[in-house]
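Now for chain A:
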Amino acid sequence: MAKLTFKEELCKGCGLCVNACPKGILALAKNRLNGKGHAPVELTDPDACIGCASCAIMCPDCVIKVER
Partner candidate 1 sequence: MIVFDKPKSLTDAVFHYCPGCTHGIVHRLVAESIDELGIEGRTIGIAPVGCSVLAYNYFACDMIEAAHGRAPAVATGVKRALPDRIVFSYQGDGDLASIGMCETVSTAARGENITIIFINNAIYGMTGGQMAPTSLIGQVTQTSPYGRDPKTQGYPIRICELLATLDGPEYLARVTVNSVPHVRQAKKAIKKAFQNQIEGKGFSLVEVVSSCPTNWGVTPLEAMKWIDEKMIPQYPLGVYRDRSEEASR
Partner candidate 2 sequence: MQEKVLMKGNEAIAEAAILAGCRHYFGYPITPQTEVAAYMAKKMPKIGGTFLQAESEIAAINMVYGAASTGKRAMTSSSSPGIALKCEGISYLAGSDLPALIVNVQRGGPGLGGIQPSQSDYYLATRGPGHGDFHVIVLAPSSVQEMADLTGKAFELAEKYRMPAMLLADGTMGQMMEPVVLPDPVETVPEKTWAVTGTGCAREHRIINSLDLSPVNLERLNLERFKRYEKVEAEEAMWESFLMEDAEICIVSCGITARVSRNAIVAAREKGIRVGMIRPITLWPFPKKALLNAADQVHDFICVELNMGQMAEDVELAIRCRKPVARCNRVGGMIPSPDEVLEAIYKAAGKEAGK
């Protein structure tokens, strides 16, 4: 069972993680912004996460912590 934790305030909404996710379960928030004015990344289906860390590897801002 994998778990992702987002330091949401660091997210700049670049979307590189969304593109990197092999399961397609990351998306940028549609209706809200973080304190910096960016649409932060969200996990759409937590149960489907395999903890591969592809998202974290592509994140330029160390937003994502991955546990397995």
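Picked so that all candidates are chains of the complex that A comes from, given by their letters.
Just so we're on the same page, contacts are C-beta pairs under 8 Å (C-beta built on N, C-alpha and C of every residue); 3 or more make two chains touch, one makes a residue touch a chain; residues count from 1.
Note that the coordinates shown come from a computational prediction; the quantities given were computed from them, not determined experimentally.
With chain A as reference and 1 or 2 as options, the touching candidate in the complex turns out to be 1. For chain A in complex with candidate 1, the residues that touch the partner chain are 10, 12-16, 19-20, 38, 51, 53-54, 56-62, 64-68.
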